[in-house]
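Take a look at the structure set out below.
Yeah, one chain of the complex is gone here, protein chain that is, but the others are all in their spots.
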Amino acid sequence: MGSLDVGVRRGGLGNTSRPDAWWAYPSAVFLGLTGFVVYSTWAALQGNYFYFHNYLSPFYSPLLFWSHGGIRSWFGAPPHWLVNVSPALLILWAPGGFRLSCYYYRGAYYKSHWADPPACAVGEPRLRYRGERSFPLILQNVHRYFMYLAVLFIFILGKDAWEAMWFRAPGGHGREFGIGVGTLVLTLNVILLAGYTFGCHSLRHLIGGGRDRLSSLPGRACAYRCVTKLNNRHMAWAWCSLFWVAFSDLYVRLCAMGIWHDWRILR
Amino acid sequence: MSADFETHAYDVLVVGAGGAGLRAAIAASAAGAKVGVVTKSLLGKAHTVMAEGGIAAALANVDERDNWKVHFSDTMRGGAYLNQWRMAELHAKEAPERVRELEAWGAVFDRTGDGKILQRNFGGHRYPRLAHVGDRTGLEMIRTLQDHGIHRGMSVHMETTLVALLTDGGRVSGAVGYDRERGRMRVFNARAVVLATGGLGRIFQITSNSWEYTGDGPALAYRAGAELMDLEFVQFHPTGMIWPPSVRGILVTEGVRGEGGVLRNREGRRFMFDDIPPLYRQQTADTPEEGWRYVTGDRNARRPPELLTRDHVARCIMREVREGRGSPHGGVFLDIAWIKEKIPHAAEHIRRKLPSMYQQFKELADLDITAEPMEIGPTTHYSMGGVRVDADTQMSSVAGLFAAGECAAGLHGANRLGGNSLSDLLVFGQRAGHYAAEFAAQNGPARSDAAQIEAAARGATEVFERPATTAANPFQIQQEMQEMMQAKVGIVRTGPEMDQALAALAELGGRAAHIAVTGNREYNPGWHTALDLRNCLLVAEAITRAARERRESRGAHFREDFPEKSPEFGGFNLVLRQGADGGMELRRQPLPPMPPPLQAIIEEMK
Partner (left out) sequence: MPSAIFRIWRGAVAPRDAGPAARHDAGFVDYSLEITPGMVVLDAVHRIQAEQAPDLAVRWNCKAGKCGSCSAEINGMPRLMCMTRLNHLPLDRPVQIEPMKTFPIVRDLVTDVSWNYSVKRRIRPLAPRPPDAADGTWRMQQQDMDRVQEFRKCIECYLCQDVCHVLREHQGFDAFAGPRFFTHIAALEMHPLDRDSRLRELREEFGLGLCNITKCCTKVCPEYIHITDNAIIPLKERVVDEFYDPLKKLFRRKKGSAPA
């Protein structure tokens, strides 16, 4: 590609002529993402207080195995070698992997956590750089498979939101429709996650972006336009859904611990 | 000998890498010639990128009544019949093919509903005729030609400026120039040279042209013995930005009016309805309502007076300003925002059809054109005149020296229609390149003359040797010339003022001969300006002499002392050449007689 005689001209970390507070934005991203990872890891390791009546924390959904009662799991009691593993750890790798390999988050944490670069037109600490071309980052190309799973999760969490509208009837038998604050929290959660998931760059490509003559496929053209609309705000969806999914867990957790009271709006 | 200069040898040397130059280079390459391209700037930066409206070609995609005959007669009428009929004929016939081939090379024009190239209305064109890409058609065209051209095996010398053409007997033999980066002289031996240097707007103060457009082509050709023609016809585009001062002159596309933009004076009156020339009365709308129907595609409506020819619109604006009805900064208002009364989602429509205008005003003038009217005024835009060439081959009066595009004369006569310049570049760029390659194949290498090369190199570098004590500042002289030409040889001209202009040019020329340049030869703008100034002063004199001689008003040339068209002056073009004594010789060249079939077309379309 036509070699260029530029010598080695590195700035070194933070070397820039920018007088503005270029470090503020990556620092905020660093705090936000790190905070989420710390909280979600802690919450996932707890293995308790993840449900409250008909509310299920999104960190624990789908609940594959559970033998302690109080809530139904998909497959009943866990096999003996899984008894001591928090049910969250069985499923959180999927949404976690989706976010980790998400095009938006990649760009964001390469900057904030890896300083590659720390900000635009600002010097970097390392000379070596391999990008996403070789191991391990080449694995980011798996993103679309995580997307398939994430779409599945949207339906599961949608079902959870539905469940959150059916409270145990006062008599003890059957269930009655109602809306509590928790219902709203979990419903908003699935909406935000859906906005994030259905705006995924990989989905945008697969649903139509990969075709050059979309006009000949009106249905897919329409789907492509919808995904594109969401994709335009992918960053906003990413942050809102990230915050809210953690808050949803916190809400259920605090209710289950009896610290917060779930207020029924409609019964 | 020229051994101390880096020397290149080509069959065809193309000077300029705008639309005409690139199209010529592609054609010459296709004809088997070894092609070199010299450009003053980087590749792809030429002024063609500023062309916004579109490429005029009678594709008849939007209105099937269009054909080459209508385009031909529109062009002749627009040029007040001073055009070379043969060029207008070739242009109208070949433009559609030239546009279609661009598409095969990757251009992405806006589309009609059935998937063809969309065409829009423009001033002076009877039917929607301009193939376009939003309002950045020129960029699309130059990028297409550039990307196609670089795969055709041409050598491009970027940021290289010529200072002289070399001749061998009556024939061109190459050129001498310098590269801006290091300031080294370069010699180009060539069997044929195509000038495609563009315009001369930098001679005037208010212009849409960039620094490059200093009349280089006509000046180089003139010094090499070629004839120049029609230089009195300088087009002042009616709509340039006027506020803030730093953007004065930047073009506002005619497309704004094509999409329904209207001109108003400070009283809010659409003054263009007040003065419609008889030649166009039958084709012009009587009411604003009819004008609006026209721009929205009603084929039975006639065009609004805002879409009359550029010379007329520019003069009407000047009249409003002179008579005290102008806008606060000395122009008038161009309003596209008003269409929100007519269509839903007007703001979005404007942003989609005129994206770069929207951005230009938003960023440079803090003005939202979807909400407020723009303030505009005339700006020097285009030179109809230039090197006199043969209509079919584009060869000048010097053998082997060709010219195409804005730096050549003949197609546009006294005034150019919008959209005809891009098609001009394509049609005649192709012809010039093709015939230059043919000339190169039929004629052996020319002899290059060491004495000429030495003289050219010495002339270009002597400014460094002058004592700085007598230093005249080249920027200062250039600015004075621009202000003087704008005031005295601008939109409105008079004999006495032009006499003063000639005296002033002589005085400026005297001072320019004492310019001394500081610094070294590497990328030194002071030096470049000093060299460009030589061309500017020469071409300014040619413009002034021709304008003084034409004692009538026609097309873009308006004489306050002779405000009417004169049948006598309608019969010839003014041709200039260097006389034996070194002075400028001016003569009247009768128009070539038009064949009866073409005359019949013109009569029929009147």
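Points worth noting:
Order of writing sets the labels: A and B. Residues in every chain begin at 1.
Please note the rule applied: a contact is a pair of C-beta atoms (placed from the backbone, for glycine too) under 8 Å apart; a residue touches a chain by one contact, two chains touch by 3 or more.
Model, not experiment: these values are computed from the prediction.
Between the chain not shown and the residues B:Pro288, B:Gly459, B:Pro525 or B:Gly570, the one that touches is B:Pro525. Across the entire complex, the residue among A:Thr34, A:Asn48 or A:Asn141 in touch with the chain not shown is A:Asn141. Among B:His8, B:Arg23, B:Lys45 or B:Arg388, the one in contact with the hidden chain is B:Lys45. Residue-level contact of subunit B with the missing chain is found at 41-47, 49-50, 100, 103-106, 108-111, 114-117, 133-134, 136, 139-140, 143, 147-148, 150-151, 156, 158, 181, 210-212, 243-247, 250-251, 356, 359-360, 363-365, 473-476, 479, 517-520, 522-527.
Those residues of subunit A that touch the chain absent from the view are 1-11, 16-20, 103, 106-107, 110-111, 116-117, 120-121, 123-124, 127, 129-134, 137-138, 141-144, 201-202, 204-206, 209-215, 221, 231-232, 234.
Going forward, only the chains that are shown with their structure count from here on.
Note on chain placement: the centre of subunit A and the centre of subunit B lie 57 Å apart, centres being C-alpha means.
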